[in-house]
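Omission of a single protein chain aside, the complex is shown with its protein chains in their original locations.
== subunit A ==
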Amino acid sequence: MNSPTPQFVPSRLGIYEPIHQIGIWGENFKSNGNPNTSTSVIVEVDNKLENESETTSHEMLTASNTYEQEASKPIDKIQRRLAQNREAARKSRLRKKAYVQQLENSRLKLIQLEQELQRARQQGLYMGGVLEGSHIGFSGTVNSGIAAFEMEYGRWVDVQHRQICELRTTLNAHISDIELRILVESGIGHYFELFRMKSTVAKADVFYVISGVWKTSAERFFSWIGGFRPSELLKVLVPQLDPLTEQQILEVCNLKQSCQQAEDALSQGMEKLQETVSSTVAGGPVDEVSYIPQVATAMEKLEALVSFVNQADHLRQETLQQMSRILTTRQAARGLLALGEYFHRLRALSTLWATRPPEPSLP
């Protein structure tokens, strides 16, 4: 016979909650056509679905109680009872499904909140920014854009980690270049995916992207227009790629230089934007109460920030693409491993830093 089994819903941090009596709904008819056989349906009732299920169980118990009385009634009455019970059981199954779906949604929300909390803790000193630009309790589209990004980015980091581990093991094994190429392509594609995600959330809130609040503190330390500096990327990669051919060394050198020049140009453009916005906001008489015109004009100018973030990401994408072209498959794989490992270590650094013991205070 069925008995209630406690169901457990695991959360990502390993917190297990017993969900008591989800309710094992089951049909247990033994219908062998002999009207003298009594059967009973055992139904466990979950107190959350109390209202509906009480009616159901009542129906079923009624059916069960009256069964023996009606044992002598014609076959079609029995058939009707069977059909009713089947229907009730079906409805119960649907209700259970809806309830489990609700639980799943709550679980996802809980995971999301836990991640946010973890990130907020890591970000320590950025509390001011988190409170101002916080999507917790703010309105509509900005919220959902940022919330969606945060969830996707959490997944992105997990996939990144998996890819790094896979690259490490396959580089040590003897794997064909063709298979390695597939890993390299998916690794690069994974970065491109990040740029796509950033482009979307930049439209919702460009300050969110630029502030780097979505990254760990050490990563943020190196942030340049909402992400890593392409020339820095090259500095991390190149030592790991030895030996390079003469031709490769030349091409990497040229790439480094053009990267640097492009970065300088964008940096100066950003400075110009800062100056422009600053002078706009500061403009006009200060002894007047209304600052609306200045702020409104500044709003227009800030639109350019989205273009800059997109350009910076475009530069990162191009740098990755060029490196992929210059390097052999094996070198590219080593490069991706080096890059991924670098960011992984930066994230570890952030965590360590956040949890370091406090300085002993002077007596």
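Note that in this section a residue touches a chain if its C-beta (ideal position, glycine included) is under 8 Å from a C-beta of that chain, and two chains touch if they have at least 3 such contacts; residues count from 1.
The rule is simple: contacts and distances are computed from a predicted model.
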Chain not displayed: protein name in its UniProt record ("Origin recognition complex subunit 3", "Auxin-responsive protein", "Glutaredoxin domain-containing protein" or "hydroxymethylglutaryl-CoA lyase"): "Glutaredoxin domain-containing protein"
Residue among A:Ala265, A:Ala282, A:Val295 or A:Leu352 that touches the chain left out of view: A:Ala265
Residues of subunit A in contact with the chain not shown: 251, 254-255, 258-259, 261-262, 264-266, 268-270, 272-273, 276, 301, 304, 307-308, 311, 314-315, 318-319, 322
